[in-house]
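Reading through the structure tokens given below for one structure.
Note that this complex is displayed minus one protein chain, with the remaining chains in position.
Which chain is which? They are A and B, in the order written, and residues in each are numbered from 1.
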Amino acid sequence: MQKITLESLVEKAVSLLENGTVTSVLGWKKGEFDYDITPAVFESADELKKDFVWNDFCGANFSKYLVSKTCKSEGKILVFLKPCDTYSFNQLLTEHRFDREKVYAVGIPCEGMADINKVKEVVGDGISKIESNGDDLVVTTIYEDAPVKVTCKDVLAERCVNCKSKRHVAYDELLGEEGEVIASERFDEVERLEKMTPEERFAFWQNELSKCIRCNACRDVCPACTCEKCVFDNPNSGVENKAASNSFEEKMFHIIRAFHVAGRCTDCGECSRVCPQNIPLHLLNRKFIKDINEFYGEYQAGAEVGLRAPLVDYTLEDLEPGEVFDRRDNNA
Amino acid sequence: MSNVSETLIPKIGVITDVRIDTPDIKTFRVVTPDGVKPFDHRPGQCAMLSVPGVGEAMFSITSSPTNTEFMEFSIKKCGCVTDWLHQAEVGQQITIRGPYGTPFPVDDEFAGKNLLFIAGGVGLAPLRSVINYCRHYSDRYGKIDIVYGSRSKNDLLDYKEIVDEWTKDANVDVHLTIDNPQEGWDGHVGFVPNYVKELGFDTDKTVILCGPPIMIKFTLDGLCDLGFEKSQIYTTLEMRMKCGVGKCGRCNVGSKYICKDGPVFRFDELDELPDEY
Partner (left out) sequence: MRKCLVEDINSVLAQINKAAKVYLPVDGTDGKARFEEWAEGKEWSNALNTERSAKDFFFPQTENLMEFKTEGKNIEIIDIRSDKDDFVIFGVRGCDVRSFDILDRVFLVEPIDSFYKARREHGIIISVACGRPSETCFCGAFGIDASNPAGDVTVWRTKEAVYWQSNTDKGEELLKKVEGLTDCDEAAVEEEKAKIKKIMDKLPLANLSTEDFGAGKTMELFDSDKWKDLSESCLGCGTCTFVCPTCQCYDIKEFNAGKGVVRFRCWDSCMYSDFTQMSAGQPRLSQLERFRQRFMHKLVYYPERNDGIYGCVGCGRCLAKCPISMNIVKVMKSLGGKDNE
């Protein structure tokens, strides 16, 4: 379903490696199956030709890797960025988290990434092959003689169903066609939660967050979580917390994390993608984004480098705290 | 409740004496609330001490097993638990569990041998129990040599015991050294590895070596230059521990758990393990 081809990405990477623009390439490496793709650093044309992959399962957002990769390497690193990844890229630059000079960013168009869990809801387990064919994924399993066709649109990851932008906000070079910012319906689910009674909403989050195993995957993948030592890992912080010892602590970690990334979260959706317990963590962040939009005017973190988030930027027009307090009567 | 040996639930210990050894090392004497030694141990074994609300940590038992009245721990101030202990007064209760680890082979491989103990800084702590054990049963061992060095005279652990007892023991030769000259010090000055080379021991000895990693490295090289085999030299390893019984999974080097299979290792055994300690 992706419009840009694997061949064109490999060709671009090889030429940038060979002409000395970059010394390494951050890209997707093929796995055992057609959907288990690992972020990897490629350093030669041979490696790229052998293992680089681009398909409908290349969801990983590489922006955060630039923090550690640009620290270590002397040369430039080529990074492929999907439109949503470029917002994280800019936000990290805004926060001075990596060295822009060491990065060569190639923007690539994205038609939305598939969620393997959704594919499996349709075809079941036992997948031996997934191929892309026009608007469909053709899935072969060990259980059926004939491959099953699944429409890509039906198995898109949640964040892609609610894609907020097909426009790149950062790149050195763009491959393919530029897209537009999309008027998405991403806040619909937040509104549904807002309409709940406090008891219903509490029950909703209680149910979701009680599934948490505190693996920290959401935090470790989050491009907004780049503290060198997280307060939850620091024995001297007083709130160090390796496992939730009661139902209060189950919520504490996620709520504090949501507060900490408020105004900086670009809504890239990596937290929900990686959660091994399928907790819709992005909804916490989206609630903050929606509130910020409503209180301070539309704001998209990462839209430009150097933007001051409303939460750290005082203006005379700012909402009075009392007005926020009054909103409690509206259950929001 | 099932009647199995309990590992994670400690006993109460009472601190009955606190001795200031060096500016950052204190030695704590511990008994049970009934006034007896918490449990028996072998030379080189360790115990988990804890202060509820602060944490639990593993320490070498520095008193000799031949001491039947109490246990001692020489503890350097370097973390949460040790900071707290350094502020504790006599009468303070703590918790204690153990003994943990495989002891020095005092009854088999050490038996009948001339022993050479080499320690640097707080590295004397794990050796004190075995030194005093071997002194107690001096008829079971040959001659005992002790080379011990520290930054300064003030940083020598158990100095009073060394001077009052060890140096007066006919079977023991003590060789002390400090890193830099100091007023009131007429002994040897220089680093332990060099001092060992200068002393130039016969290779018929079994060596027990303990101290900071860099001192161990250079002393080991020096001993090998003198003709010692790695299979003659013992040391102890230190890793982060939580359970003390080989279950919590963090103190391994290769397939060995330091808390259970160690802390005592021979250098030829360490050659068989990955270099990750």
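Basically, a contact is a pair of C-beta atoms (placed from the backbone, for glycine too) under 8 Å apart; a residue touches a chain by one contact, two chains touch by 3 or more.
Because the structure is predicted, anything quoted here is derived from the model rather than measured.
Peer 1: Which listed residue (B:D34, B:D139 or B:E276) would be found touching the missing chain in the intact complex?
Peer 2: If we include the chain that is not displayed, B:E276 is the one touching it.
Peer 1: Which of these, B:L199, B:L226 or B:M239, touches the one chain of the complex that we don't see?
Peer 2: Answering carefully, the residue with contact to the hidden chain is B:M239.
Peer 1: From the list B:V18, B:L199 or B:C248, which touches the chain that is not on show?
Peer 2: B:C248
Peer 1: Considering the whole complex rather than only what is displayed, give the residues of chain A touching the chain that is not shown.
Peer 2: So the residues of chain A touching the unseen chain are 31-33, 36-41, 60, 65, 121, 124-128, 141-143, 207, 211, 213-217, 219-221, 233, 235, 242-245, 273-274, 276-278.
Peer 1: Residues on chain B that touch the omitted chain in the whole complex?
Peer 2: Residues of chain B in contact with the hidden chain: 1-2, 4-12, 52-56, 78-79, 82, 89, 91-95, 238-240, 242-243, 245-255, 272-274, 276-277.
The working rule: only the chains that are shown with their structure count from here on.
Peer 1: Could you put a whole-Å number on the gap between the CA centroids of chain A and chain B?
Peer 2: Going by mean C-alpha positions, chain A sits 51 Å from chain B.
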